[in-house]
Every structure is written in C-alpha cells, then in structure tokens.
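This is the structure I have questions about; it appears just below.
The complex appears here without one of its protein chains, the remainder shown in place.
Chain lettering (A and B) follows the sequence in which the chains are written, and residue indices restart at 1 in each chain.
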Amino acid sequence: MSNLAVLPIIIPLIAGIILAFFPKKLTLVRTLTKLFIIGNLAVVSYIVWQVFNHGAIILETGDWAAPYGIVIVADQLSVLLALTTNIVAAACAFYAPYSLSDRKEKYYFYSFFFFLISGVSGAFLTGDIFNLFVFFEVLLMASYALIVLGGDKVQLRESVKYVFINLFSSMLFVTAVGFLYGTVGTVNMAQIAQRVQEVDQQGVLTTIGILLFFVFAVKAALFPLYYWMPKSYVVPNPVISALFGALLTKVGIYSIIRVFSLIFIHKIELTHEVFIWIAGLSMIFGIFGALSTNNIKLIIAYNIIPAIGFILMGIGVFNQDAVSGAIYYLIHDMVIKASLFLLVGTIAYAAGTSDLQKFNGLLHYYPFLGWLLFVSGFILAGIPPFSGFIGKLLLLKGSLAAEEIAIVIIALLSSLLILYSIMKIFIRGFWGEKDASFEPKSIKGRTAPVVVLLAISVFMGIGAEFIYPSVESISKYLLDPANYINAVLEG
Amino acid sequence: MIFTVLIPLLLACFVPFISKFKHQIHTGVFVFFIPLVIFLYFIQFIGLGFEPIRHTYSWIPSLGVNFDFYLDGLSLLFALLISGIGALVVLYSIYYLDRSERLGHFYVYLLMFMSAMLGVVLSDNVFVLYTFWELTSISSFLLIGYWHFKEKSRYGALKSMIITIFGGLSMFGGFSLLTVISGTTSIQSMIANVDVILDSPYMPLALGFILLGAFTKSAQFPFHIWLPDAMEAPTPVSAYLHSATMVKAGLYLVARFSPVFGTYEWFFIIVSIVGIITLCWASYMAVHQTDLKAILAFSTISQLGMIMAMLGFGTKAAIFAAVFHILNHATFKGSLFMVAGTVDHETGTRDIRKLGGLLTFMPITATLALFGTFSMAGIPLPFLNGFYSKELFFESTLDLQGAGAIASVLADIIPYLAVFGSIFTFVYSLYFLFGTFGGKTQFDKLPVKPHEAPIGMLASPIILVLGVILIGLFPSAVNGTFIAHAAEAVYGEEVVKDIEFWHGWDAPAFQMSLVVVGIGTVLTATRTRWNRVYRFLPGKLSVNKVYDGIMDKLDTYSRKITTFYMTGSLRLYMAIILSTIVIVTVSFMLATGGFTIDFGNLASVTIIDLAVALVITAAAIGTIFAKKNVAAILIAGVAGYGVSLLFVIYRAPDLALTQLVVETVSVALFLLCFYHLPDLKKQHEPLHTKTTNTIVSVGFGAMMTLIGISAHSSDWFGTISDYFVETSKPLGGGNNIVNVILVDMRGLDTLFEITVLGIAVLAIYTLIKLKTDKGGK
Partner (left out) sequence: MEFIILILSGVLFAAAIYNLLQKQLLRLIIGSVLLSHGAHLFLLTMGKLKRGNPPILTEGVSDYTDPLPQALILTSIVISFGITSLLLVLAYRTAKENDTDNMEQLRGNENE
C-alpha cells in the first residue's frame, strides 16, 4: 500500500529510460510519452485522493525504519505539488511536438523531460535531506541537458552560467547537510526537526539554517540570487522554459517552505523577519526587471521573481492565513507560469520575433491568442476571481493580522506593475493597426495546452471552495511540526 | 437579485453569435432589452415603504467570500441608474455605431460592465465588491481601447487602467485590513460593529486605502487625469461609464462606508478638501478645453468633486443633496454627452473652435443642450433639477461645523470655494452651449454639412431631458420614493427633507446662486479677455506630466537598474551572490551567538596529515597562478589526489579508491577538452577586481570554516550511524558498512546517483552530436 508513494518518482524514471532506447521513432515516442504522463497523472491523482482521505503515506524504502533509511513522505503538501507538477508536465508533453523540431525531439528530449519530472517529484516527496540533494541533482542534470538541447550559441553561453551557479549551490548544499549532520547527527528531516527542537535551535543551528536557505534561495531565484535565471529560462524552447518556470524555482521555494516550517522554527523573529524583507526586495527588483525589457519571453521570466517573493512573504509572516496563501500561490504560480511561457512562446512564434518593438496589431490575426494573454495577465496579477486572487487575499490577511504593513503595500504595488508588464504586451503587440503585409502562421495545437492550464487557473479562483479547505488543512499541518515528526518517526 | 447581475454577463456570451447577423439587424437591438428588463425589475422596489432586501449565495464560504446581495436605498438608486441609463445608452448606440464596427466586441464589453457595476452596488461582501470593481475597470479599459488602432485610445486605456487598478488594489488592501480588524467581510456587519473598527489603531490606514480606491475611480484630484483621456471611447461609453455610472462607483464607496468612518474627523477633512479642490480645479479647467467631450469630462470631474465634498460634510442635508445630485447629474450629463456625440456624428468634429451656429441646423439637439447645460449651471428655474441640488449644496456648505482646528477653518472657507467652483460651472455650461449652437456657422471648417440627427438618436437624450424637467417640476415624487431611502442608507437614520424651489430672496443659498449667475454671466461674456490666465495657471503645471513622468521613469529606471546589475557577467553575479551569503550568514551567526569552539575530543595530528594538508593547500592556491592549461589541470589533479590520500588516512578506503579513479578520469577529460583551447592568460585585472575577488573568496572560505568548527564543536547528539554498524551484517548482509548503506539503507540515493550519471552521459552525447539545430524551429 505505502509503496504507492514512490510511484510518482519511479514511473517517470522508467519512462525516461524506456524512451531512451528508441529515440528516433518519434511517433512511438510521442504516443508513449502521452500515455506515460497521463498514466502518471492518474496515479498521482489517486495518491492525492488517498492522502487527503486517509492521511499521509510514509514509505520506508528498503524497509529500513526511519530515521535510518530514506523515507518517502507523501503528505498533503507533497502530493498536491506532485499533482500540479504532472498537470503542468502533461500540458507541456502535448505542446512539445508542435514546438520542438524533430531533431531536438530525437535527441532524448522526452527522456530528459521524464527525468526532470522524476527529480522534481522526488524532491517534493522525500523526507531525507541528503536524498533531497540527490533529487536536486537529478532535476538539475536533466535541466542542464534540456537547456542546451539544440546547442545554439546563445543556449551554450547561458547554460554555462546556469550550470556554474547551480553547481556552486549544490556544493554548498552538501556542505550544509554535512554541518547539519555534524550538529544533530542525522539526515532524516523529521529527526532533524525533533533534535533541533530539543536543543531549541541554539548555537550554530540558525546559521546552518540560513546557509540552507541560501542554497534553496539560489534555486528559487530570490533576491539577490536570481541572476542566473531570467536569461537561461529564455534561451531554450518555450516548452522547456515552461517546465523550468513552473517547476524548477518552485522546488527551491518548496524546500524553503518545508525546512522553515518543519526544522528551523525556533528563531522566527530573526529568520522569518529577514524572509519578509527578501520577499519585498524580490518583488521590487523582479518587477523592475520585467518592466525593463521589450523581450516578451524575458518579461515572463522576470515575473517569476516577484511570484516567488509572494510565496516567501507567506512563509515569512508564518501564520495560518499567510502560509495557506503561500501554498495557494505556489500552486497557482506553477500553473500560470507554465501557461504563460507556452503562450508567450506561441506569440513569439506567431509574430516571428520576441521583440515587442517589432510587432503590433496581432489581435487582427490571432484574436484568440490575444484574449488568452489578456486573461493570463489578470490571473497573474491576482485580479479576482482568478486563482492568484485567492492566494493574494490570504497572504494579505495573514500579513495584516501580523501587522506587516510595509510588505502589504509593496505586494499591492507590485501586483499593479505585474499587470502592467503583461498588459504592455497586449497593448503594444496585440492592439494597433493591422499590418497588411503580415503572413500569419499556423499555431495549430499550441493553444490547447494553454487553454487547459488557464482553465485550471480560473477554476482555482472561481472554484476556490473546492480547493481552499485542502490548502487550509495543509497549512494547519505545517504549522504544527509534530504532525510531520510523529507521522515519520512513530508511524 | 443575482440574476440581474448574472444576466448581462451570461447573455454577453451570445452576443458574438448574434453580431454575425449585424448587417441584417443591429446587434444593439437585442442588447437593448437586457438593461430594460433589469430596469423594470428594479422599478418595482420604488415606493414609500421600501425595506432593504438581502439575498445570499455562497461562493467561497470558508473564506467568508459570498455573493451577499443587499439592496437598500443607495443600491437601488444606483441599480436604477445603471439599468436605466444603460438602456438609453444602448438605444443611442444603435444609431451612433455603424454596422461596420466590431459591434460584437462593443456589446460584450458593455454588458460585462453592466454586470460588474450592478455587482459593485449590490454586493455587501467587500471582496465580491472588489471583484466587480476590478471588472468595471477592465471593461472600461477595453471600451476606451475600442478603437485600438488609435494611439490615443491605447494611451487613454492604459492610463485609466493603471490609475483605477492602482486604486482598486489599494481598496483591496483596505478591505483586507477592515476584515482583519472587524472579523467580518460584510459591510453591514462592519457598520454594526463600528466601535471595533474605530478603536483599532489601523483604522486610519484602512480609511486611507479605501479612499484611494474611491478617489481614483471617481476621478478626484489629482487622480482625475485619466478621465479626459478616457474620452477616446465611443461617446455612448462616455455617457454611460465615464459620467453616469462607473465614475460614481467611488462616490458609492464613500457613501457606503460613511456609516463606518463618518464620525472620524479626518474623514470629513480629507474627503471635503479633495472634493472641493476637485470641484474648483476641474470646473476652472473645463473652460479651457476645446473638445466638446473634454469640456464634459472636466465638468464630470468637477461635479463628482462636488458630490464627494458633500459626502465628506456628512451632515444630513449634505448627504441628502449628494444623493439627489447623483441622480440629477446622471440625467443632465448623460443627455449632454449624447448631444456632444450627436454633434460629432452629424458634423464630423467635436472641436468647439470649428463649431458654432448649429442652432439653425440642429434645433432639437440645441434645445436638448439648452436644458442640459442650464440644469448643470444651476440656473434658478423651477423645471431644472440641477438647480435644486445645487442650491441644496450651497445650503449644506453653510451649516458646517468643524470639530477640530483644521476642520473649523475648513468649514469657514468651504462656502467660498463652493461659489467659486459653481461660477466656473456656470461659465463652462454656457461656453458649451453657445460655442456649439450660438454664433456663426463656420462651414469651411466642418468636415460634413451639418444636419439634424435621426429621431432614434435623439430619443435617448430626449428621455433624459424629460427626466431633468420632471424631477425639476416634481421633486417630491422622487424624494420620498427613493432619494430619501438612499440618503437614509448613507446617513444611518431617517432623512426627511422637503425640496422647494422658493425660499425667499433672503435665503443665503439663493443669494449664493445669484452671485454665481451674476459673476458667471460677466465671465462668460468676457471669456476671451481673461482666458490668458490659463497661461499662468495651470501654465506648464500638469498632473498629466506627473503621470507621464512616472511611467516614463518607470521604464527608464527599471531599465537602468536592471541593466546595471544584469550585465550577463558571471563574475559579477557570483560576486554578489557570494557576498550576500557571507554578509547575511555571518550576521546571523553573530546575532544568534552561533560560533562555538571546543578543543576537546579531537583527533591526533601526525606529520603526514599536515604534509598532505599543506600539499593540497599549495595545489589549490597554485591553480590560481598557473599559466598553462596543462599545468593548471595537473596542479588541480594534485589537489584531487591529495584528497584521496586524506581519505586513506581518515579510514575511508572506498572513498579513496573512488576519488582516485574519478580524479584520473577527470584529469584525462580535462586534458582532452582543453588541450586545444587557448592557453590561460596572465590575469590582466585591475587591482580592485583582484582585491574584491580575494576578499570575497577568503571571506567565504573563512565563514565556512567557522561554521564547520562550530558545527563540529556542537556535539549534542549521537549519530544514527551506530545503528548502521550494528545492523550492517545481520540485516544488510555485508561487512563493508559503507557499501551496505549505499546499496541498501540508502539505496534510493544510489539509484538516483546512477540516474544522474546516466543523464549526464545522454546529455554529453547530445551535446556532441546535435551541434547546431539547423533549419530547426
């Protein structure tokens, strides 16, 4: 029964391996990809159902009792994120054949794709901090492969930077895990939490916590550690950007949520207060970045930063509403970022350029595309009744209750500017004179995945009543670490 | 009640299909019935014995966000305006908008707006109100940008969106704050618990947030600048959104929250001052405009300011007058916008400098304009509703009593400012009327030969002007039936007020009216002589410039800031990342007393250990100074072999072996890849770069060592490793504990470690084979 929990990691792994054997048979590969991802989605959905109805699934791998072996902890947060991951991945799998050249597809795109999913799901599900490092490496290695796929000059150039910075943070991760092991003598997260609590997070522990925070913050693209991100998310194919934008940074922020709601929670007045400031600065500088460019893909890439800021704000404030808001926002952002990257990729393809100064009046040729972008803008900015609004409402309520007024004002202003940055694309690119010499290209098959993702976003707003109670129970669960510790160590 | 809100939105979905047949029948014909039906539905509530009604439908009950529709006098007044004027505007648009236009879009936006606006005035739940509020901004944005091929439309649309959504978000902040303070999301419950709110130290902040929302939406100074640019929208839209309904949402909001904040001194001060300044400034500026719609836009702003001021006064008389004027303004201003649209439609221009003498060609239009402008000017005639509310306004300015010092000063000046603003109102009203219809016709300047509009186009303004006259003649008919109810909803208790035309010569308000008419007439007659004054005020002052400046600076500064640090230089990125980590982490270490050192329990030191450590150190530093590729690679190799030697010394045979193999393969790979590349160059870096590099790297290394020492010295727990030693043989079945851990206890790590290697192999293969994706997408 509990073996279920490992399936979201193993299925993509197997899929990736199988597909690596006959990469040139594209029709077969594409069909299998869709089958695998849908199958995995179904399995994950079943797990979600199980977890929400019967409680967290704890899998002690190899039957080695926690804390000695590696545990897989499929709690509500993990499985919900794994589900979102698979939804996003499915959309990308359906988009990929239209967007990628056959050559790229033949060079193991789908294998890398599945390895990435495996790594991401693993990172969400593992209950062991060194194992988390291993899954980080899996997803990073897959991302290295994806980012250079095609081997353009630009891609090579940006991926070198990307690899170096991530390599650095990985090594820092290993070291920090080592330090943690040196102080508390274990790598099982539940036991770490228990032991940190026992010594009241004294001495060097907070410092190690902050070191870990920076490890994750580099991956999560928080201020001022995000430099590697915007460019390297822009250079690969849109479908890869979508996967990156939706999943990679989110693994970083997920790790922050996990570690700073479970382990390092005894010096909140110091650590979490700093998070709020970092969150605010991320919002400000991220949105400035988005406003600074005319490259529509880059606008979306920069928009990742304030979104991560919003999520961190929730963790920083650290009360029921704020944490719920952070989680809601996290799921919302995974979906909307994926759809925006796919959408903007399609726009850039349709317009023949991603430079906003070089096209206008696209609404005359691609009205549907235009309205999709229009709605996405409002979803992203958290305008009701869409998904971003629910997250933002919770974050605001939580922060105001905690009397964190400054961050609320920054959050509201940056929402406005986020909207502006997207509407700029709509106003300049879609509105305007009809360009008679323009020859529209077919965008067949590229909008359907976007529509599905946007529909999910809209549902997450309008149908919040179906989702919010789950999120609320997650944040209640997170706010009392005993839940997690007991589930793992005594379960 | 929910149907009145949902119907327009739902039916809007069908409009695109209907509009396919627009050449057979104008899409507006179908749409017309929607507001009409809603209007008829709301009419049934008019009456003396009206009681508020509440209908609740759940949406997100666990967040307290529900469709709580609450219909009281104030909502009813607005609902009637929205549906009533809505019907007239649609009717008008049938004649105004040509069938070649994108009618489908137009009516979808319009219906979307109608739903949204009804939602705003009917929602008792603050967050639902906010939802609809933003939807009005969005539909307004789309309608202003309706002719989006025009640069000015795009500019106006963006401006209105930025300003109103800015206000909307601020209001959202205010609502969230109120919800947190009062624990409820219902406005009526907030009113019931007003003490809790007033006692909160955050009440002023909530008020400020909410007022920002109201002021931006209702185009109050200095946020009024979006409204004149919104005139790029088709005229029916200007008549509807930008004069009769949407811009009054801010007034609605202030009125709605009056029972909450009304007793707070600063509410009076801020709202009154902003209102009065808006009234004076906008009516002054209106005289300076040349576009008919611009005159009306400024006029709308000033009238909104006047109503806002009255809501700020908060007295019984003022609130009654405010509510009454909301109705009156909708009637006369609606008709005037339609007149302006008709003139534009029939002559091809709205430039007042080109117009004139249209009385002979467009007598009906001119008559309608006459009633509209005279009512707006507040000319004392018994059949003009504008006069009544203007006089009630004057009255209300006179009985103000300020509680504090500022408030009492304010109370003294307000009557003068009120007269000042009204004089200019009078001037621009007549300017509009005579500029268009009086004087000589300038045929050479008109693009089209003027002629009277078709009767269908005149129908809506005629109905509105009839409203002006009927309300003027029978003010008490609307008074008791719904104005009083609306005022009661704002004021909190029953408001009884008789509206009379004649109060006698010595009534102070009437004297003020006379002053307005007197000075106003003089100023109108001599307008060309004194309009030089605009060269000095505003002169070069302009809030628009502030807006343009902000948007411009936002672009340039965001670009400057971003390109300043996003240079694409990896070195800079690394330097910033590293120094941030060092600074923050070390600060935390200091703040939490993180450094500990314990010299007990250490291993012994031998010469060999030391020697190896020294060799590694030398090799590590040596890599920095190496000048040849091969040399650098080999020196790095030395460090690697040194580490494997250390592994041997520290009883880690497996590690030593692996490290040895890995190091050898790596060195080989290194040489393979870099043998052919240009040789390492001497470091030609400026001293300060070298210094920073040194500081950052040494700082980081030192920090890591310090944390390492502290971690090593913090020995609170035994490790879990004893378990591995005990169980390795019996449970794991192996003597080599490390191996047992790897393949058994931490088998998952190993599985995925191999996966990483596998991916790396595939990736390298791809990198080499798939060189450039030529002809790719």
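Heads up, the rule we're going with is that a residue touches a chain if its C-beta (ideal position, glycine included) is under 8 Å from a C-beta of that chain, and two chains touch if they have at least 3 such contacts.
None of the values given here were measured: they were computed from a predicted structure.
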| item | value |
| --- | --- |
| Among A:A56, A:V148 or A:V471, residue touching the chain not depicted | A:V148 |
| Option touching the unshown chain, where A:T61, A:S159 or A:S261 are the choices | A:S159 |
| Of B:I191, B:V543, B:V584 or B:V643, the residue in touch with the unshown chain | B:V643 |
| Residues in subunit A touching the chain absent from view | 130, 133-134, 137, 141, 144, 148, 151, 153-154, 156-161, 163-164, 167-168, 170-172, 174-175, 177-179, 181-182, 187, 231, 234-235, 293-295, 298, 353-355 |
| Missing-partner contacts on subunit B, residue numbers | 567-571, 574-575, 578, 601-605, 609-610, 613, 616-617, 620-621, 623-624, 629, 632-633, 636, 639-640, 643, 646-647, 649-655, 658-659, 662, 665-666, 669-670, 673-674, 677-678, 680-681, 683, 693-694, 696-698, 700-702, 704-705, 708-709, 711-712, 719-721, 724-725, 728-729, 735-738, 741-742, 746, 749-750, 753-754, 756-757, 759-760, 763-764, 767-768, 772 |
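The rule is short, and it goes like this: only the chains that are shown with their structure count from here on.
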| item | value |
| --- | --- |
| Touch list for subunit B against partner subunit A, complex | 58-63, 65, 127, 130-131, 134, 138, 145, 148-149, 154, 157-158, 161-162, 165-166, 169-170, 172-173, 176-177, 179-180, 202, 205, 554-555, 557-559, 561-563, 565-566, 568, 570, 572-574, 576-577, 580-581, 584-585, 588-589, 591-596, 704, 707-708, 710-712, 714-721, 723-724, 727, 731, 744-749, 752-753, 755-756, 758-760, 762-763, 766-767, 769-773, 775-777 |
| Residues of subunit A touching subunit B in the complex | 13, 17, 20, 61-62, 64, 67-70, 72, 99-101, 103-104, 107-108, 111-112, 115, 118-119, 122, 126, 130-131, 134-135, 137-138, 141-142, 144-145, 148-152, 160-161, 164-165, 168, 172, 175, 178-188, 191, 195, 198-199, 203-208, 210-211, 214, 218, 224-225, 227-228, 230-231, 237, 267, 270-271, 274, 285, 287-289, 291-293, 349, 361, 363, 378, 383-385, 389-390, 393-394, 396-397, 400-401, 403, 405, 408-409, 412-413, 415-417, 419-420, 423, 427, 431-434, 464-465, 468-469, 472 |
